[in-house]
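One chain of protein is taken out of this complex; the other chains stay put.
Residue numbering begins at 1 within each chain, and the chains themselves are lettered A, B, C and D in the order written.
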Amino acid sequence: MASATLYSVSYDLSHLLLGGIASVFPDPLRAWISNGNVITGLAVLIFAALLLAASMLNTILLIWWERKLLGRFMDRRGAMHVGYAGLLQNFADGFKLFRKTTVQPREADALGFFTGPTAYMVTSMILFGVLPISSGWNSGALPLSLLLALAIFSFAPLFIFVSAWSSNNKYSLMGGMRSAAQMIAYEVPLLLAVVAVVIVAGSFDLTTIVYEQQNYWFWGPLFVALVVFVAGMLAEMERIPFDLPEAEAELVEGWNTEYGGMLFAFFMLADYLRSLIGSILVVLLFLGGWTMPSWVPSAATSFPLAGIFWFMLKTYLVFAVFVWIRAALPRVRTDQLLRVGWNRMIPLSLLAVFLAAALVTVKCVPVFGCLPSPGI
Amino acid sequence: MSDVTATEKPDENPILWVARPMATAARQFAKSLFRPSTIVYPYERLEDPKFRDRLDVASGKPFGVGQVWDNYRGVHALNIATCISCNLCAFSCPDVCIDMVTTAGSDPKHPKKCPQIDYGKCSYCGFCSDACPEGCLTMTTRYELSVSKRSDMIYPPERLFEVFRSKLPMNPIRLARPENEDAILLDPPLCIGCNACARDCPTQCITMLDVPKPEAKPGEKLPKRIWKEPVVNDSDCVRCGTCISVCPKECLFWGTRK
Amino acid sequence: MQTDELERTLRPSLGDRITSVEAFPDTAGRVRFRREAALDVFRSVHALGFHHLSTVGGIDWVDHREVFYILWSDDTRQYVVLSTDVPASDAHVESATPVWPSANWHERETWELVDITFDHHPDLRHLLTPDGYAFHPLLRSFKLHEPEELEVKARHV
Amino acid sequence: MTTPASAPRLARSATQPESFRADGDLLMAGQPAVPFVEIEALRVKEFIPAAKEALTDLIAEQGQSKLIRPVFNWAGRNSLFPLHWGLACCAIEFAAAFGARWDAERFGVVPRSSPRQCDLMIVNGTVTWKVAHKLITLYEQMPEPKWVIAMGNCATGGGPFRTAYSVVPGVDKLVPVDVYIAGCPPRPEAMLDGILRLETLIRERKE
Partner (left out) sequence: MSEMWINMGPQHPMTHGLWNLRVRIEGEVILDVDPEMGYLHRGIEKISEDRHYNEVITLMDRTCYVAGLAWEHLYMLAAEEALHIRPPERAQYLRVLCEEFQRIASHLMWYAAFVQDIGLMSPFLYGMRDRDLILDLFQSYTGARMTYEYMRAGGVRNDLPPGFTDRARKVLDWLLPRFHEYDQLCLGSDIFHKRCDGLGKLSAEECIRHGVTGPMLRSAGRKRDLRRDRPYAVYDQLDFEVAVADGADVTGRYLVRMEEMRQSVRILYQVLDWLDRHPGPVMADQLPRWLGAPYAPVGREGYLLKRNYPKGVGFSAIEEPHGEALAYVVNEGGEHPYRVKFRSPVFANLAASRHYLVGYRVADIPPIMGSVDVCVGEVDR
């Protein structure tokens, strides 16, 4: 392996650990411990733990980022007294929610009530195993990673509906139904927008898609697809203007009305995990992933972990745009949302697919690549 | 319709529909990026001199505009030394939150009564400080009053005196006491000259003057009384009505002196 | 519209169903009527252009109770006050909802606070006080107490 | 992957809930070590309460731990989510405290609409007898640990309306109150001061 990746680091760690342990034990056991399978197994475990830690840390940082940004949009400061500039605020929230009693309503269905949030959280977290973060920094180079990511991503409405239904609360139920309807309505344009990217990139592998953007980022030629994708992502992430399922004004807290304590924390975390994944997908598909345009001085792209740095920077900026939208726009109504989804977004996404196909057919894509400042 | 005054100018450009609010939000973001209009409360306070009388509303930072605190009605300050125990504050309190209690350390034979305020009931209307004839009960700008025990909200006179000594800015606007024609009048035949009014008058403006004992006509019994009658000095009187309430024969009443 | 004009307009059609039309500050006047003729009076006044019923209220004068209606006319831009007396023992009057639908809540409020029943009211239930509240607080016989006094009383009873 | 013979059985111990022990005993009795047999045993009706119990035990244990307790205390006092509701006048000042000028979110105070997600009930206004039982319901819907702030005079003792026939003279007649804030209504600063006092109280609290 040329450069250190997350997996190679965890493999080395596992090797070192098991080697140290093995030296203590007598021979038959030592041979078993230093077996390649065991080292690989432990490496996978360490890898998963590291990935979990990294994703959780990023999610919490993302919440802080949103709170601070939203504060500035609103002419105030946001969390600032817990930790430096409020950085520890979300940790405090998390620990507190962990300590809170988990109340299960008497009429609630226990199975759905507890498994819903857990599965929602887990399916959101699995995605991190699929997404590449920088060159080599992914868990497995799956040839269909984009498809897999979107497939896992679309599990969510099911679990939201399960938890909403089993809460046995009218607000939760309405929120859950809205959520399911909304996510299904926006799944189709989202996938079609992705198809446009896939047509141009010629692959379902996210790493390949990123490398295809080394010369020119896709947001220019595929602008229509980008708009559809961002709108669909907003709906999938349930953020304003499409945050109807938890519309605070009419449904108290939407489908998580009955949830408190750790289960509520699961919902919050999973929501922001999905926001993070949404931003990452936008960066991967349209903004060139960890690659930078050629006019950027090489010093800025060659320092250690430069790929990750640029990647995360882009992700956080994309998320800042989402926050900006949240600060400036009101929420739409369910029927309007669905109408827009089915009547506007699907034709638009078909248009995007058509445009992409035309671009590839006419071979005018390289034209963008010849522009003096590709990508930006 | 010609009547319609509140109309909007519809815009034809659909791109602006989402762009305009987002641009407004972005402008606000740029304005508040370095100095939002938040006051970092426990560390900065609005009554600080740097926020007081601030007039720079046009600079884009709207905090602290017109912060004139002198007038603010917060916790009371009581100057025990000048309090004359006239009861007017307790009378004028619409929420009945003022009790006149004996001040600690006062002479047990002639206990001095000063107001004790229950801040769990007070509605900070300022009627008491308006009514105070001596200006010893005023309102200050202190507003932080969180306690974990309900009884801590009751401020005895000594505690109000501490507030007075802490030299907080006090409410400077004093009501001009209107000239009024009301006065304490006496119904002489009822008076028995018992001195109760003069004894309890907080301003000592009642003096008992001798009245000539009339000659008893034959067959008529003179009333059994002290031959003195109260005379009220109107310029010193604060119209607290203590004399009327202590009068055993209800011979004092409100009236207009010709 | 002046008070005498009001009387001249109303008197021919209503006759002695209105007892008096008297001056009332800042309004066109106060029309006192007999409660038996309530609906006729309402209809006649409504026909005069008083389409907007501002409020309905009641006053407890210990021996009897008074119901007053305050109306507004957009044409003359004036208020008019209608009022009728009902005996305390038999306090009821015809509801104004057929003429002015907005009387609905005002009458509910008057019913629960001043204890004046409105006949043929579509929906006479508690509005401000809890369901089943047995008292009529705005009667003069209903006295208020400091909570401490009530506690002391409760302890002694 | 080969497994050491005794590995899966070591985990079974006395800490297991009753419902699991039967299956565990089966395993111990020399049955063939079928993988995932314990997952078969995890029937839903047993799993949920058992997991809840285990979680509660874990939390309780950590609550006792000298190392963890300060962390939870710190977290609890720095992240107080008040219930988002408005009773009367004080609700306007309550809202103003979340406005741009005072920004209560600086302290991690974020109002939540659902009582399940709240730790703090700020009673910001007059409590009438009509709303009293709803207030108690809301209080009971909040999960432990929870606190109550009586904001303003009406919540403290009925305020100017305490003589009225419909007003509860003080919310402490209904729910336990931790901090009283005097004022009619208290300024937003005074409300923040009350919240800071509550944080101090939580810090000093001995469990």
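FYI, a residue touches a chain if its C-beta (ideal position, glycine included) is under 8 Å from a C-beta of that chain, and two chains touch if they have at least 3 such contacts.
These figures come from a predicted structure and were not determined experimentally.
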item: Omitted chain's touching partners, listed by label; value: A, B, C, D
item: Residue of C:Gly15, C:Pro87 or C:Pro101 touching the missing chain in the full complex; value: C:Pro101
item: Listed residues B:Ala25, B:Val232 or B:Cys251, member touching the removed chain; value: B:Ala25
item: Interface residues of chain C (partner: the chain not displayed); value: 24-27, 51-55, 57, 59-60, 68, 70, 72, 74, 77-79, 81, 100-102, 104-106, 113, 126-130, 137-138, 142, 144
item: For chain A, residues in touch with the removed chain; value: 70, 73-76, 170-171, 174, 177, 240-241, 243-244, 247-250, 252, 326-336
item: Missing-chain contacts mapped onto chain B; value: 1, 3-8, 11, 14, 16-18, 20-21, 23-25, 28, 37, 53, 55, 57-58, 62, 64-73, 88, 91-92, 94-95, 123-127, 130-133, 139, 171, 173, 175, 177-178, 180-182, 238-241, 244-245, 253-254
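We take it that only the chains that are shown with their structure count from here on.
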item: Chain at maximum distance from chain C, centres defined as averaged CA atoms; value: A
item: Central chain of the complex, centres being mean CA coordinates; value: D
item: Pair joined by more contacting C-beta pairs (A-B or C-D); value: A-B
item: Whole-Å gap between the CA centroids of chain A and chain B; value: 61
item: Centroid distance [mean C-alpha coordinates] between chain D and chain A, Å; value: 30
item: In chain D, residues with contacts to at least two other chains; value: 100, 103, 106, 157-158, 162, 170
item: Chain C, residues touching no fewer than two other chains; value: 146
item: Interchain contacts (touch definition) - all pairs; value: A-B, A-D, B-D, C-D
item: Touching residues (chain side chain D, partner chain A) in the complex; value: 1-2, 44-45, 48, 51-52, 55, 59, 63, 71-72, 74-76, 78-79, 99-100, 103, 105-108, 112-114, 116-119, 141-145
item: List of chain C residues in touch with chain D within their complex; value: 128-130, 135, 137, 142, 144-147
item: Residues on chain A engaged by chain B in the complex (per definition of touch); value: 71-77, 80, 324-325, 327-329
